[in-house]
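Yeah, one chain of the complex is gone here, protein chain that is, but the others are all in their spots.
Letters A, B and C name the chains as they come in the text, with residue numbers starting at 1 for each one.
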Amino acid sequence: MNENIAIRKLGRRLRLGIAGGAGHSLIGPVHREAARLDDLFSLDAAVLSSNAERGDAEAAALGIPRSYSSTAEMFAMEKARPDGIEAVAIATPNDSHYRILCEALDAGLHVICDKPLTSTKAEADDVLVRAKAAGKVVVLTHNYSGYAMVRQARAMVAAGELGKIHQIHGVYALGQMGRLFEADEGGVPPGMRWRIDPARGGDSHALVDIGTHVHHLATFITQLQVVEVMADLGPAVQGRAAHDSANVMFRMENGAFGSFWATKAASGASKLAIEVYGDKGGVLWEQADANNLLHMRQGQPPALIGRQVAGLHPAAIRAMRGPGYHFVEGYREAFANMYVDFAEQILAMMGKGAADHLALEAPSVVDGLRSMAFIEACVASSQDRQWRQVEQVS
Amino acid sequence: MNENIAIRKLGRRLRLGIAGGAGHSLIGPVHREAARLDDLFSLDAAVLSSNAERGDAEAAALGIPRSYSSTAEMFAMEKARPDGIEAVAIATPNDSHYRILCEALDAGLHVICDKPLTSTKAEADDVLVRAKAAGKVVVLTHNYSGYAMVRQARAMVAAGELGKIHQIHGVYALGQMGRLFEADEGGVPPGMRWRIDPARGGDSHALVDIGTHVHHLATFITQLQVVEVMADLGPAVQGRAAHDSANVMFRMENGAFGSFWATKAASGASKLAIEVYGDKGGVLWEQADANNLLHMRQGQPPALIGRQVAGLHPAAIRAMRGPGYHFVEGYREAFANMYVDFAEQILAMMGKGAADHLALEAPSVVDGLRSMAFIEACVASSQDRQWRQVEQVS
Amino acid sequence: MNENIAIRKLGRRLRLGIAGGAGHSLIGPVHREAARLDDLFSLDAAVLSSNAERGDAEAAALGIPRSYSSTAEMFAMEKARPDGIEAVAIATPNDSHYRILCEALDAGLHVICDKPLTSTKAEADDVLVRAKAAGKVVVLTHNYSGYAMVRQARAMVAAGELGKIHQIHGVYALGQMGRLFEADEGGVPPGMRWRIDPARGGDSHALVDIGTHVHHLATFITQLQVVEVMADLGPAVQGRAAHDSANVMFRMENGAFGSFWATKAASGASKLAIEVYGDKGGVLWEQADANNLLHMRQGQPPALIGRQVAGLHPAAIRAMRGPGYHFVEGYREAFANMYVDFAEQILAMMGKGAADHLALEAPSVVDGLRSMAFIEACVASSQDRQWRQVEQVS
Partner (left out) sequence: MNENIAIRKLGRRLRLGIAGGAGHSLIGPVHREAARLDDLFSLDAAVLSSNAERGDAEAAALGIPRSYSSTAEMFAMEKARPDGIEAVAIATPNDSHYRILCEALDAGLHVICDKPLTSTKAEADDVLVRAKAAGKVVVLTHNYSGYAMVRQARAMVAAGELGKIHQIHGVYALGQMGRLFEADEGGVPPGMRWRIDPARGGDSHALVDIGTHVHHLATFITQLQVVEVMADLGPAVQGRAAHDSANVMFRMENGAFGSFWATKAASGASKLAIEVYGDKGGVLWEQADANNLLHMRQGQPPALIGRQVAGLHPAAIRAMRGPGYHFVEGYREAFANMYVDFAEQILAMMGKGAADHLALEAPSVVDGLRSMAFIEACVASSQDRQWRQVEQVS
């Protein structure tokens, strides 16, 4: 139902540029495929690599018409064209997000950016100011919020089906082949080793890289903010400097209890899950079984909500593609939903009809800022071993 | 790893036309999204509907440049253009497949066609002759064979990891909302009712519509053919003329036992599964848990093979897209794999490098012919309540 | 809730003898533990082994007061005592069931007997006549019918919650270590090899040993009888004489479709499952997840019925022991439920209050006779490759 809404509303695809994604990039192909799934964007320009020659070659091989040597160049040159890009996807290493976000907003572009938004909360504050001033759409790819069953969970909470929320617990545990933390570091690909260097990868790798996804899911589903944290961050595998593990307890603005653990030292494991309870019931979602949502119900057997059942909330139906909603889908559909929301917001801003109000729930700069505030509070809490208030963003 | 192989090898996307897929078509959008996922094809021409006005309007809304009122017209007009389509996707109702296949092959086009290949075995025999004469690629969208874990299962059998195969059992059971068979027929959408009319939908709806998928999976995974069948077909819900249910027992060419049941009368259910045992072990795959393959092993605990584990066969790795193979995917990735194999075969035929030999395992006209032979044997078996030989195709 | 009902009603435990169960017997300890679980029986006499010396030694080691060298002796001697046994458990090899049943009924004893009831349908007919004449309780340990969730399934069907039943499918697949059929026969324990000798173990090992359990579950849950069968029996592993595998299609008295497969050649597997669909919904039960019953529902998400949920049927509640019904239980609880029903029927016959009417649903001689009729029809069907009527028992 999302296919070609740009053509239907605007008469053409939206023109997209991309920064990053060459070679062995994990997320670059995902951006391109997600942008293509519903045929909403044409990928017209790119800075695929910091190595211009390599970037040009890749762009040619991918059929991208225009390749540039820097984002600054891309934004300047595209602005000068009548058919220049209107939006940009940022899929570069984390420490470049802030700079490219500033450049893109200055160039009047809409932006879809990988998380984390920035490297520090101060930078995130600045991006929020700039985004508001520019009046442009900024969507953050907290892509797990794009799963239909995660959106169903959010809608159930909003409809009061779980009652008053009082418990939130999650986990993100990795440890399979090719992951960053293996018992034998020899298994970590050389090109990824910088990530676990605290000087380059940040104060708490497990928290920044995967823990923040759990944080976002908790706030996305419950529509409540975290107000206080108690964290225990550090390396679980001895002899390592980087924080491969994060244990966090927290309280929400309504007093609800929360906790999660995130680690890249769970040898042989791969698990992302969140569960939320209120006084009427609870929900459990696991990425490994992404097409189902287990609904715990007081005094009744749990129900297994899936893509095909009657009575799904519109927010879930909107996040699914057919046939008949009855087939399994995964990461790409969820990621593509980020692009659908991005397109809908852009089209609305162009005056091409109102965006579905549900598209406005896509992760935004405010979410990115909240993540940074959360991370900084966790790091401080872990360092001084005290509960810490989380600065609230409104 | 499949992205843009047409551009890399040929310097451009392959030019695709499509027949069918307008309006409430279940499978039309799936074809378009699958063809787009890896950016291998440009969708340049279409006959979306038998209603030309409606077809044109839909084509415009989908951004398809050229719309025609019939496949005959499309094939003639496109042939006359230097930039005419090179391949066509057939996503029309079953009873038109044979005619369009003949037209397309006569027009010198490569074809990707929904199953069933034709309405009768005699038609399928003819298509095989024509396809050989035309020297064109024909891929049949038995799309469940596109799941990475189904391909892993096939590769494990081929490598002898299960030993000599002696048991094959499967099920395809549907009964959720919007499905064709509900206790209350009022729930069946009017536009779908023709399917359960035996005069229009065929002798055995459950067998033709879903049972043949299990038959194909059985032969795809084991690389063995069915030689004899004993079937019990008919309506499970009383008062209905159409066959909503099929029970089939069979024997493979090597003597292995087999059975499956397929039904659209399994109220509230949705299940596609197949399991295969040999004298060293077995595998179980269910679409509901499509990213895992349970590997039973003599004298060892079962192993849960997934997308991230080490040691997957190349046939499985080739069917997955990143990042790191560790995310869940579904029906669309599997369907897109049909288009990857289609593109690889076409490119090889164009002299642009050899196709991966694994691409040649894609369902072909021979598979479609075998399906028709299987169905005809089952229908005969059920009518005279006898075991029936299945005509072998080589 | 079943604890000590004999003491409560009768002022003492019921006096039980046992035939079989010494040494490496699989099922002997299960009988003793099941009989003890609710403290309903005292085990006062035994013929544990056909080797009298060994039987006496085992009886002493088990604290059983009186040991005999034959069942004939046991029944005669016990009859002469004022405190002699009132009931006997038969846990001997299959081919001795008929003889001991006759002896026990002649001696005026209640009997709880392992399946199969007898070796032939003719013997089973005779046992039914004798049991009616003797006026004694005979319970057959089709113990899977003792699982609380199987009883819940039966009660749901009886209450019309699934609507009119039209589909029944099951599987019993084994192949783990120590099982009778492994690729390498060297893995079969010598003491078990007679079972796979057709001359001693019967015409169709897989059907008699495990397939009949699926047959009983199908009739127990649906309360419908099988009227016609089409079977394919034989060895799946080449070079073997015994039937390690059974494929069966069947029709119920109301026209419902049915099928099951049973095999001991499913290398590395262990699975017993049954699913039943009617026009309102369906249920799926698997022994591996014995404490849950998946309830498919038209137009609603499936519900996961478990031991703790509100609204369970009395038949399920009666089959569970606390605390709060919320803990997992297994094979022993199910087997003990056979003994509870046995005791309730005996006590009622002694005039100690009416038995719970649900206790009368325990597998009886009639069930044993129906199994034999089913097996004989399957064997005949497989031999002449025709559908066969199943003789009905009323």
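Side notes on the structure shown:
In the analysis below, a contact is a pair of C-beta atoms (placed from the backbone, for glycine too) under 8 Å apart; a residue touches a chain by one contact, two chains touch by 3 or more.
Computed from a predicted model, the values in this text were never measured in an experiment.
Shown chains touched by the missing chain in the whole complex: A, B, C. Among C:A19, C:A246 or C:V309, only C:V309 touches the chain left out of the display.
Across the entire complex, the residue among C:R13, C:R195, C:H243 or C:K280 in touch with the chain not shown is C:R13. Of the options C:E33, C:D125, C:E361 or C:E391, the residue whose C-beta touches the omitted chain is C:E33. Contact between chain C and the absent chain runs through residues 3-4, 7-8, 12-13, 26-27, 29-30, 32-33, 36-39, 61-63, 176-179, 270, 287-291, 306, 308-310, 321-324, 326-333. Residues of chain B that touch the chain left out of the display are 294-295, 299-306, 309-311. For chain A, the residues touching the chain absent from view are 162-164, 166-167, 169, 171, 173, 175, 177, 182-183, 187, 230, 232, 234, 236-238, 245, 247, 249, 251, 255-259, 261, 263, 265-269, 277-282, 295-300, 302, 385-387.
Please note the rule applied: only the chains that are shown with their structure count from here on.
The rotation relating chain A to chain C, fitted on Cα atoms, comes to 180°, given as a multiple of 5. Nearest to the overall CA centre, using the mean of each chain's CA atoms, is chain B.
Note: centroid distance chain B to chain C, computed from Cα atoms, is 43 Å. As a whole-number value, the distance joining the C-alpha centres of chain A and chain C reads 54 Å.
Measuring from the averaged C-alpha position of chain A to that of chain B gives a distance of 34 Å. Listed for chain C are residues 295, 299-300, 302, each touching two or more other chains.
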